[in-house]
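The structure appears below as structure tokens.
Of the protein chains in this complex, all but one are displayed in their positions.
Up next, chain A:
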Amino acid sequence: MSELRRDEKEGENGNSQRTFPSIVQVARPFFTSAELKHLHSFTIPDHKKLSYNQRKHQIYHFVFNIVRVLKFPLRVLATTMNYYQRYYLFNSFEEASDGEEPDFEKDPYTVALACLFLAFKNEDCIKKLKDIQSVGNKMREVDDKVKVHNMSYADAQRKVIMHMEFKLLQVIKFDFKNGSNVQSVDQLVVKIGKKLGIDYKTTMFCWLISFDIMSTPLCLVIPPHCIALAIIIVSLNLKPKDLNTKYNKADAPTSPEYLNSILEKIDCYEDFRCPETLVNEGILYILDYYVHQMSFSILNEFMPAVDAETGKEQIFKFMELKSRFNDLKVLSQKSCNNYSILNQDEYLKIWDYNIGSKGCSRFILGIKRRRFNLELDAVEKGAIEDENGSDNAEEDSSRVVSPST
């Protein structure tokens, strides 16, 4: 169990019975789909599911437009969408009413701006928050000079964004690398593509898929290297020779046999350290995405409507591939299908920001129990001595506060 929760007594003087909540959490950046569903059941009521999804797509375009104006690389967009979706795992999805005074806290656009704010900092592409606000507000045709809550719209919005950033840090468990120490998926597909010797067209096809997949919750389920490899495998199976491209025409198109030979040679784990179940999960998710969303995808803009070879719409290629891949071994959800297990998991609860403000919340990236040994010893010792009414309890409690490591 990666969770530790205890109440610490204030002081050891005996009189005060006030307790401080305290929590330690180990970052678990990836969730199975059942866990995601469980989390969403608290934050997004059934009747809001549709509007959550619609809003998410609007937000995706909104952020992409800001990224374009401010010339950010795409990895900023990817991280922003990752944060945005994480935020709504632990916070209720609400929509601002059209009242006179805007309620920033509930506004998904403010959430998106806060996510972008944290994302570009983590991706090392520094801009001023003011610039993000002014570009974003102009896009939405909001007059940010207007007065709200006795200050200008921009100032009020800024205050909320700063506050939200702190909430967001707790949501991502202060894991600045987002559970990953490698590049973003859009870069990884090209890097892996080059390593495998895949041609220009097919690599571009992979890159376009990575853009579509950025807006989906797949980044909450499996790590980026597995997503990238899943994209590559899907592309090698589809062999997209009718993708519209204008550059590198001189390159002779790679023969399907060659692409097949690359596909056969791929060893998920040996070459790319990608556990096969995770890659399979990714493959099926991507195929499913295109079967349902092909017409809204960027891929659709670069492909002819009808496949030249089969004379059918592009979507059928994805369907056909999906039927071939139906019996892949995917993520096991044995424990996650058991409601009581999910319910017992403190990690999968709406996050209580009060713990941090009233008591103490701590976040760590990996379980190294050693770190706590001193503290745990002190607590246990303190508890025993407490029962015995020992006099030197005070000395112990000071060790709890500052472990000598």
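The working rule: a residue touches a chain if its C-beta (ideal position, glycine included) is under 8 Å from a C-beta of that chain, and two chains touch if they have at least 3 such contacts; residues count from 1.
Note that in this section contacts and distances are computed from a predicted model.
**Student:** One chain of this complex is missing from the view, so tell me which of "Translin-1", "Origin recognition complex subunit 3", "Piso0_002647 protein" or "Vacuolar protein-sorting-associated protein 25" is its UniProt name.
**Tutor:** So, among "Translin-1", "Origin recognition complex subunit 3", "Piso0_002647 protein" or "Vacuolar protein-sorting-associated protein 25", the name matching the hidden chain's UniProt entry is "Piso0_002647 protein".
**Student:** Going by the contact rule already stated, which one of A:42, A:174, A:200 or A:258 would touch the omitted chain in the full complex?
**Tutor:** Reading the full complex, the residue touching the unseen chain is A:200.
**Student:** Quick one: which of A:124, A:141, A:264 or A:327 touches the chain that's been left out?
**Tutor:** In the full complex, the listed residue that touches the missing chain is A:124.
**Student:** Given that one chain is not shown, which residue among A:117, A:153 or A:272 touches it?
**Tutor:** A:272
**Student:** List every residue of chain A that touches the chain not included in the displayed model.
**Tutor:** Residues 2, 26, 28-32, 35, 65, 68, 71-74, 123-126, 179-182, 186-187, 190-191, 194-195, 200, 203-204, 207-208, 211, 222-223, 225, 245-248, 272-278, 298, 301, 331-336, 341, 345, 365-367 of chain A touch the chain that is not shown.
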